[in-house]
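All protein chains of the complex are present and in place, except for one that has been dropped.
Right after this comes chain A.
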Amino acid sequence: MPPRLPLTAVSSPLLRPILPVPRRLFSITSTLLAGPPKAKAAEGAKKQSYGKKKNTKDESRKGAYAIGERRGIRTRIVLSNTNAQPLDTPPLTPDLSNITEAAGNLFAFPEEEVDKLRTLRAFFRTQDWRLFARPSSVLRRQAMEIGSTMDSFDPVTRRIILDGYKGSGKSVMLLQLMTWALQKGWIVINIPNAQELVIGHTDYEFDPASGKWTHPSYTSHMLTQRIAKVNATALANLSLTTTVKLGRNEYAAGTPLLTAVSSAGRDFAAATDTLRFLLSELQNNPETPKVLFAVENFNLFQIPTVYRDPDFKIIHPHDFALPSLFNELLRGERKFHNGGLVMGVTSRTIAPRAEAFELFLRGEEIGPYSKADRRIHEGLRGAEVMEMSGMDGEEAASLLEYCRDTGLLKVDEVEEGLIREKLLLSSGLPKEIVKSCVRIARC
């Protein structure tokens, strides 16, 4: 029997089952203690019966795993490793974005922000955090470039689609930007996996008022568990500019925005309206801080969904409220009052890509005879496409030194030749550089 893991590791609080907390032991090996001696059955007590057999299933016997436990293991994100050497890595601070010398160096994510980023589900299992004592990352040139514009006083919203090869560090760069945003007091909204909204794993509903399809429970969960929790301080400081009726309740002008979001968001039926209202408040309220709205696996918003309408026709992804709201922000039709950052990060691990989206990323138009989806192309027009490149020698050197210091790379000195070799073998992709330091068994 595999060891039982502490249930606190279950990522989503909604999924966390209410179970007696198992006794925490230092060792996770299951104990083999001799039980109480079995009472010997009295002579003749066991009688052979020829009648119908009773259901002899032992009620007290449980399965190997409790409900939700396996899912907990599967989705658990490990951000530390006790075997790794703990290092005094400098923390990632907001002022670094303006220090040119910081580029190419390694910084650790501060503890508070790590908790918030966990809540935002910004860390992924596929990232190799479990090999290191604490999550740290190399500050890339692209992050510096975006970070330097984050402090501008202009209410400008940068609208970026971030593309790059698998393992090039797109999601880690988003993590760094989110960290900066959280440190600067921005409001951070994140859709951690666009795939969840298109593959039919969550409920959907038609909203006649807006003419869009909605994801009621997903939106509700997103509002209450992610947006309200991570941005509690910022939202509490904002008060409603207008009186609004969300669901059954009416929220008067002057009420803290947090109250409206967390209470109205709990209602599935009112969740999408609440999100729309939240965005409109962020557009109209002059006191609103800057906003970072990010979507991971953005290419999944461009492929046909598996949802069907009453005529059994496939619903276009842009007919859903969440993708279309994000696209409006990406196109610049909606603008945050004090600016911010709207970012769609593509994924190459989750492969399906639409032809129109590929053309858009390459900056090409759809040909007159092409069958590519023009709606996709039009829906993104105006967004800036940024390509995540491979690491340069300096960045690779600090990553390799980190791997050496933490004990992954067993060399004494990170020499020029070693850096060149690793760069060539990994094509500069940071994920591959780490992989080439230690043969990692996937689990």
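Here is the rule we use: a residue touches a chain if its C-beta (ideal position, glycine included) is under 8 Å from a C-beta of that chain, and two chains touch if they have at least 3 such contacts; residues count from 1.
Methods note: contacts and distances are computed from a predicted model.
Colleague: Absent chain per UniProt: "Autophagy-related protein 101", "Small ribosomal subunit protein uS9m", "DNA replication complex GINS protein PSF3" or "Gtp-binding protein of the rab family"?
Modeller: The chain we cannot see is, by its UniProt record, "Small ribosomal subunit protein uS9m".
Colleague: Identify the residue among A:R76, A:R118, A:R158 or A:K435 that touches the chain left out of the display.
Modeller: Only one of A:R76, A:R118, A:R158 or A:K435 touches the chain omitted from view, namely A:K435.
Colleague: Per the definition of touch given earlier, which of A:Q176, A:N190, A:T219 or A:S426 contacts the omitted chain?
Modeller: Going through A:Q176, A:N190, A:T219 or A:S426 one by one, A:S426 is the residue touching the chain not shown.
Colleague: With the missing chain put back, which residues of chain A would touch it? List them for me.
Modeller: Residues in contact with the chain left out: 165, 167, 390, 417, 420-421, 423-429, 432, 435-436, 439.
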